[in-house]
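Of the protein chains in this complex, one is absent; all others appear in place.
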Amino acid sequence: MQEETLSPPKPPEKRDRVVIRFAGDSGDGMQLAGTRFTESSAAFGNDLATFPDYPAEIRAPQGTLAGVSSFQVHIADWDILTHGDEADVLVAMNPAALKSNIRDVVAGGLILANEDAFDQRNLDKAGYESNPLTDGSLSNYHVMTAPMEKLTKLAVADSGVKGRSVLRSKNFFALGLISWMFNRPTEPIYEWVQKKFGEGTPVAEANIEAFRAGFNFGNTTEEFHHTYEILPAKLPAGTYTNITGNQALAWGLVAAAKSAGLTLFLGSYPITPATSILEEIARLKHFGVKTFQAEDEIAGVGVSLGAAFTGHLAVTTTSGPGVALKSETMSLALMTELPLILVDVQRAGPSTGLPTKVEQSDLMMALYGRHGEAPLPVLAPSSPSDAFAIAMEAARIALKYMTPVILLSDGYLANGAEPWRLPDFDDLPPIDIEHATEPNGPNGVFYPYARDEVTGARPWAIPGTPGLEHRVGGLEKEALTGNVSYDPDNHEMMTAARAAKVDGIANDIPDLEVFGADDADILVVSWGSTYGSVRAGVNNANKAGYSAAHVHLRHLNPFPKNLGDILARYDKVLVPELNLGQLTAVLRAKYLTPAVTLSKVQGAPFMANEVTKKIVDLLEDPS
Amino acid sequence: MQEETLSPPKPPEKRDRVVIRFAGDSGDGMQLAGTRFTESSAAFGNDLATFPDYPAEIRAPQGTLAGVSSFQVHIADWDILTHGDEADVLVAMNPAALKSNIRDVVAGGLILANEDAFDQRNLDKAGYESNPLTDGSLSNYHVMTAPMEKLTKLAVADSGVKGRSVLRSKNFFALGLISWMFNRPTEPIYEWVQKKFGEGTPVAEANIEAFRAGFNFGNTTEEFHHTYEILPAKLPAGTYTNITGNQALAWGLVAAAKSAGLTLFLGSYPITPATSILEEIARLKHFGVKTFQAEDEIAGVGVSLGAAFTGHLAVTTTSGPGVALKSETMSLALMTELPLILVDVQRAGPSTGLPTKVEQSDLMMALYGRHGEAPLPVLAPSSPSDAFAIAMEAARIALKYMTPVILLSDGYLANGAEPWRLPDFDDLPPIDIEHATEPNGPNGVFYPYARDEVTGARPWAIPGTPGLEHRVGGLEKEALTGNVSYDPDNHEMMTAARAAKVDGIANDIPDLEVFGADDADILVVSWGSTYGSVRAGVNNANKAGYSAAHVHLRHLNPFPKNLGDILARYDKVLVPELNLGQLTAVLRAKYLTPAVTLSKVQGAPFMANEVTKKIVDLLEDPS
Amino acid sequence: MTTDTRYTRADFQSGQEVKWCPGCGDYTILASVQNFLASLDIDREKHVFISGIGCASRFPYYVNTYGMHSIHGRAPAIATGVALADPDLTVWVITGDGDGLSIGGNHLIHALRRNVNLKILLFNNQIYGLTKGQYSPTSEAGKRTKTSPMGSLDHPFNPVSLALGAEATFVARTIDMDREHTTEMLQAAYEHKGTSFIEIYQNCNVFNDKAFQILTGRQEREANRIYLEAGKPIVFGKDNEMGVVVGIDGAQIVKVEDVGLDAIQIHDPARPSPGVAFALSRLAHGPSGPTPIGVFRQVERATYGDLMVSQIDDAKARNKATSISDLVQQHGTWTVE
Partner (left out) sequence: MTTDTRYTRADFQSGQEVKWCPGCGDYTILASVQNFLASLDIDREKHVFISGIGCASRFPYYVNTYGMHSIHGRAPAIATGVALADPDLTVWVITGDGDGLSIGGNHLIHALRRNVNLKILLFNNQIYGLTKGQYSPTSEAGKRTKTSPMGSLDHPFNPVSLALGAEATFVARTIDMDREHTTEMLQAAYEHKGTSFIEIYQNCNVFNDKAFQILTGRQEREANRIYLEAGKPIVFGKDNEMGVVVGIDGAQIVKVEDVGLDAIQIHDPARPSPGVAFALSRLAHGPSGPTPIGVFRQVERATYGDLMVSQIDDAKARNKATSISDLVQQHGTWTVE
């Protein structure tokens, strides 16, 4: 373990940012290599953002385009917003990885290829007619190669790992090489490997040796004379951790339950890309949380509704197809006015669609995908770490207003990571809840549908409370008593009351802050995970001399109170969305604003320059 | 059977229209009495419209307000539009029926009460402190009473019906009395009774005797000296039948299958108010139709999708909660681009809501209640008989464009009846469909996702066809081949193609015709079953000297091509809806029209005068 | 059971008007349940009734405890959430043959295998009552209803067999009209730890009247009710002249005198193997002849709720780091000055 002696021969070139993409076969461990690189960059103090991208198959056939898995990480010494539009460095473990990723590499970028994999069989599988490493077709790039498999085999020879398993460590070779190139600290890697695979086990040894071999290969090989330095970012002072959206969301839910003094109950059914929230919370049993893997999504939300009725902070997590299935039960939760959080980690639809790819196309379903007049609050986090705060906000609203809440995350945010400056966990805003314990009507009568004058919430009397026995259900409820009522006026009144309760939340959420000038030529409105790219796109436009403002929505229903005024200030309104224009339609309907959509439906996040380009187009358009 | 001798003593008073409401306990047979009265009025040649209204319980406790069931029928000698805002005559079989219906009786209207039921017990149950028949509280009305129970008992004494069953016939007593009063033909009643209960059976005899007793009571009793005549309506020449929306819909589906030369397949799960479509089609097995009562709504749409894949005209019928459950499968139907009709007979929501009451609040769910970008054509009939035509239109669109279609009926239309001038059934528009039988690609390859240039439809190659073996599914499909494709550009292209296919249907539906002037001061836009009330409301406004135009939508997605132009012509746009403004939002989003909503969410249809009033308010409003 | 109890039936009657058809078997069951609850020495507020949709499912509105009239078929799932949220509650599920076996079949079988602490009462009237008379998954094949005018094509479930195949630990059957027996079954279900499943034959006098005539008719019932009583030979008939023998090919009805009383099966619901219970369930596929009534099976298996509690206790004992800061620390942090 003397890797600190392996210092590079020349002083490293300073860069303020770099985007690296690891790409290989699904079985090549690219997600792992990317995540490790990210973690050591985080530990080093860079700002960063990541974008894991992998196929829907567990392991698609080796060597094929369909089987390529990639992980992009953007590291910088400043506060960045996106995972990077284009990669500066592409690690290509085989021809398919090269082929399917080359279009995202910046001109002049570095391609680091595993030359051992560029044999005829793999070239055929990827559909290359000749070897791109040698046929001159990559002349726009800076290509470097390493015999990663051969060197990995040699490196791990003494580890005790045998046979075909030997090659499993080649991702660590690549990681070692890249770590050398970017002057990453190696200690976190070693520590992690020992912890993960067991100190001194053959697998741990093999991985460490492969890593070391990659690192040394860079150090000693002529070709790799050049290293780079990306200094720690000048981030605001504080303690940071590197976090994905699903993790932050899970922790936010746990934190919300703590703040409210309630037990967290998660009823869920596995579905990509939401499953890891359930997995994360399932390992936190020592927090007293209860998780229940149900037989399907309907049962998942059903058990949660039962737990909500019984006084827990109830949550159900899923993705689009699961939201569809939960619709009927959400409608019951709405009618019974019980707090319940539905997390939708959106993926590309319709139907099974592209299950591992991102899209923002469930907004309309979240807003309107229930029968009858069934309004619910809808929230969306704007970045991985914001998922923590938004989870707490969802809980706050659900509990304070006695209403189900829909939280719209997405696959990009769920799997993407960024450094998160930790809030003071001892000082999180408390969530005040009170279970009813006393009758609230005359003569000791309990009115389960009496409403709080301010919030419109009904009391939460939980089973086991003496004297407050009552029945709830899906038939229309009489005001106050909650008895079944077929009275026409009562139905109209209750329909209005449910709508008013949700609308009233607008008084309880912060006004929007506009980034940019009040008299800018265009307002860009975004929501959800596109925040970073859109802000970066707006920045670019402003740097290029245009005048654009930006506002980002975390509350989708109700909207913050000042949104209408903001929209009215601008002649042009652009709404970039990873769908065909869903938020746009809602804004137009509500505010009669002539907003237009920048739509992208490619199962991939926006690039900042796509946003910039659209801004420029609109501003150059004489119309 | 010499009832023709029972002619009224005085010449009847002529009226052009009358609205009669039969109201009693759920067990009192009011739906039957109303239906029979309707049928004999239809046979007599009146125009008519009906509104059955009944509680969600099978039989709520006798004598209570919750247990009241009513049936309103509007008969006229002219072409009427609605079931009538207010009743001219209320038949009240007990105090609860009086109490819950009195508010809908026109001032000065006739109340015909079954005095035997106004005993202390029933008055208590209905919450009357004193007997309204005698305490003067009904002085605004013309009250007549009859001891219906006593007289029924006497009348049926020899029928063979015994014990408590005797009183079952009292609805026929009431029917007889009303039939006398309005000079209805009696023969159809007798015929129906004999057919229904068996010629000469005790029950048949009892009902006929009770009817006769009622008729005679009117004839002979001093109090009932007055009769009315409503002449046959001057309806367009033709053959008519009296039909409810569910029946017309069922027949329309059968007719569509015939026109297309396909087998009709209906997979469904019972739910009010949709069940009777399944029941109607189930009895048409001699047409070769297949009906399948599934284990739930998901299976209902699932079997239908299987049948669609296999070349049938596939339909699934349900109401709001069932639509929610079918959402995920509809999304699969959309992705596989198979023709499938989902009929939603809307009822008041959310959740179980008011399951027997009408509402138009599933429009948003029909348009947007699916994950991902999942546009579908949506249609709505405008009256009971229009359900026949709209069912055929749904089939035409589904089959021509290879797409699922949502047909939004509602509980009012489903159970309400009107005379239907029969089209020439031998001359219904043919629906041309062609199952693929030959490869459509080069070298004998079959492309299941090749698109028709005009319609955008893909070919329909059904299992069993040699040489066209192919697989469909919920993952994104590659254009042409239909293979699974994770290609970003393909996904964007296919998303656009699916949307364009639905949008393109606008070129294949008739332009809207506006009723009223191009320069009217206000345009009223309606959809679905509110057609009659809204048109009547507009008529009233115009008669009162205002200038209002009306346009009614049967196609909700896509909208007819000229809708935008029409909207642009008017400064004020009013959208009456039995919801909180769902169509309004869609119109505003799409056309940026400043449309406003007239909302009613009382589980009841509009009254014409509600529409009129709102028109007047808006036109008088100086803003 | 009726000891010196604190409650009377009236304590379990909610103010809401009962809205079933006059003569419906649901009234009888309601009375049996209310009386049974009153007989228990357990606080009223500790009972929770969760139902789906159907005539039967209106039940919770009429019982003055906590309750939820939920949506069609989902009661077992919702009730599972209640039971896991608070193990101190006694959670009852009220469902019908349509609600529990048609749309809700999956939740039912999963609750049974998991052995969640629920008492499931399935009111089987072999018809969809609330939607006015369509055949259900327990309707006899060939049944004519409005959706099956030429007769139903569906081979019905045998709810007891289905429950046994789904790993149920407690399975019983009773009849609405037999209030004494209903009460016994309620008591047994109440005492059982885990999911108790009782099929209750219930007469729908409006849409399926006399479906259980053979078991409730004055003339017929004696000859057709086979009471299963633990520890006793399974005999029935006016003079207990008939009996049940169980062989490998199932149970069979015999004349006791033909085989001798010793050959008659002694009922034991606690047999570890569900084989005999299954055999007994096959004696009648719906009430068309002699039909066993009683507890078919009652065995112990850890309940889901207990396992959940002990897993959480274990976790807490092993790991005391339960602040969010702990979580983040374990995840790894760095500091920017």
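Residue numbering begins at 1 within each chain, and the chains themselves are lettered A, B and C in the order written.
What we mean here is this: a contact is a pair of C-beta atoms (placed from the backbone, for glycine too) under 8 Å apart; a residue touches a chain by one contact, two chains touch by 3 or more.
Since this is a predicted model, take the numbers as computed values, not measurements.
Colleague: Which of B:L151, B:L332, B:A436 or B:V525 touches the chain that is not shown?
Modeller: Considering the complete complex, B:L332 is the one touching the chain left out.
Colleague: Tell me which residue among B:K99, B:K125, B:R184 or B:H312 touches the hidden chain in the full complex.
Modeller: B:H312
Colleague: Of the listed residues A:V18, A:A60 or A:L556, which contacts the missing chain in the full complex?
Modeller: Within the whole complex, the residue contacting the unshown chain is A:A60.
Colleague: Out of B:V303, B:A324, B:M365 or B:A479, which residue would touch the omitted chain in the full complex?
Modeller: The missing chain is touched by B:V303.
Colleague: Tell me which of B:V106, B:L231 or B:L475 is the one touching the absent chain.
Modeller: B:L475
Colleague: In the full complex, which residues of chain B touch the absent chain?
Modeller: Within chain B, the residues that touch the unshown chain are 39, 42-43, 45, 232-233, 235-243, 247, 251, 254-255, 258, 263, 265, 267, 284-288, 290, 292, 294-296, 298-299, 302-312, 314, 328-329, 331-332, 336, 421-422, 425-426, 428, 462-475, 483-484.
Colleague: Touching the missing chain, which residues of chain C?
Modeller: Residues 102-106, 109-110, 113-115, 137, 150-151, 153-158, 161-167, 246-250, 265, 271-276, 278-279, 282, 301, 304, 307-308, 311, 314-315 of chain C touch the chain absent from view.
Colleague: In the complete complex, which positions of chain A touch the hidden chain?
Modeller: Output for chain A: 57-62, 64, 66-67, 269-272, 275, 278-279, 282-283, 285, 291, 293, 295-297, 321, 351-352.
Basically, only the chains that are shown with their structure count from here on.
Colleague: Could you grab the centroid distance between chain A and chain B? Build each centroid from C-alpha atoms only and quote it in angstrom.
Modeller: A distance of 46 Å separates the two centres.
Colleague: Return the residues of chain A touching two or more other chains; collapse runs of consecutive numbers into ranges.
Modeller: Residue numbers touching two or more other chains: 328, 331-332, 336, 473-475.
Colleague: Name the residues of chain C that each touch 2 or more other chains.
Modeller: Residues 53, 69, 71 of chain C touch two or more partner chains.
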